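Below is one structure, written out as structure tokens, with a few remarks after it.
Heads up, one of the protein chains got dropped from this complex, but the rest are sitting where they should.
Right after this comes subunit A.
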Amino acid sequence: MAETHSLQDMRQQAAVAAKVFLQRDYTIGTVCQFQTKFPSELETRIDKQQFEETVRTLNNLYAEAEKLGSQSYIEGCLACLTAYTVFLCMETHYEKVLKKIAKYIQEQNDKIYAPRGLLLTDPIERGLRVIEVTIFEDRSLTR
């Protein structure tokens, strides 16, 4: 995946200093939402508002994926009538949104996070449990 390549590229240049994990926010229920609390380890690296904006956009995208609306009901009913065989040939709405999310994270990494020595990992690679933020060593500082 492109993300793995960029991660490998980054790692070839810098070692990982730390990893920060943003846990899930269950106050609304079991829908996929992440806590928007700004981790203290990122204070020196990125603007709080920028980061929270990223997380909020991700939350909105996941909410869109899991939305109970007419589209999901039609998809569900059609699937039920065909004994769910449509799932074998059709891409579900959720999968489409996951692709959108992957693209968004890639964009954010390229434009905002990689220049600051950070890397967001797509939550789907962590079982939708956490948003993993890898902090690379700041090369401007001498060790």
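What we mean here is this: a residue touches a chain if its C-beta (ideal position, glycine included) is under 8 Å from a C-beta of that chain, and two chains touch if they have at least 3 such contacts; residues count from 1.
The working rule: contacts and distances are computed from a predicted model.
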What does the UniProt entry say the missing chain is called, choosing from "Tmc6 protein (Evin)", "Exocyst complex component 7 protein", "Palmitoyltransferase" or "Geranylgeranyl transferase type-2 subunit alpha"?
"Palmitoyltransferase"
Which of A:Leu42, A:Val55, A:Leu98 or A:Leu118 sits in contact with the chain that's absent?
A:Leu98
Just the residue numbers, please: which parts of subunit A touch the chain that's not shown?
4, 7-8, 11, 15-21, 24, 26-30, 65-68, 72-73, 75-77, 79-80, 83-85, 87, 92-95, 98, 124-130, 132, 134, 137
